[in-house]
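With one protein chain withheld, the remaining protein chains of the complex are depicted in position.
Now for chain A:
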């Protein structure tokens, strides 16, 4: 066996194991950590395909940012596992039956013959000085500029939705708007009243 093939199977085995543990782990923190492991292995497999930029982005963005944030959230929330598992056993038979059927059918269709090396030959080795990063950068703002800009608007939708669903104005806080504070005029604070001098 070629070394590269060995590395692929090694990473793939850990990936499948980690992915399974994500959904079977009892502790949500463990599940999140297994997901991190799965991302690392997926990144490794992408490296084998010469997609070094995507591999590093996956690790940096998903492991470095998204999953760390996710871990924080999981740790902050007090998740009641027993309530989450309510009804698990009563749904299991039907769910498992459909799931197993689906997996068997998918395995029958997708089994080696259509995705083997004969059907999908390995891409030709890139030439000297080929840079995956440069290739992505080249098409991202040219050929793919339309979906790229649209994707930014999808993120805007997510942001607006998250803010509008969660932002609450709390009543009774003593917060003072600094802008209003700065803009204060003498007239708003002090009133000069002309009156007769009073004598006793």
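Keep this in mind: a contact is a pair of C-beta atoms (placed from the backbone, for glycine too) under 8 Å apart; a residue touches a chain by one contact, two chains touch by 3 or more; residues count from 1.
Just so we're on the same page, contacts and distances are computed from a predicted model.
**Student:** Looking at what's absent rather than what's present, what does UniProt name the missing chain, "Putative spermidine/putrescine transport system permease protein", "Cytochrome c oxidase cbb3-type subunit 2", "NADH-quinone oxidoreductase subunit N" or "Amino acid/amide ABC transporter membrane protein 2, HAAT family"?
**Tutor:** "NADH-quinone oxidoreductase subunit N"
**Student:** I'm checking contacts with the chain that's been left out. Which of A:68, A:96 or A:156 qualifies?
**Tutor:** Touching the chain that is not displayed is residue A:156.
**Student:** Using the definition of touch stated at the top, determine which of A:94, A:109 or A:176 touches the missing chain.
**Tutor:** A:109
**Student:** Which parts of chain A are in contact with the chain that was left out?
**Tutor:** 106, 109-110, 114-115, 119-120, 138, 142-147, 149-151, 153-154, 156-158, 160-161, 163-165
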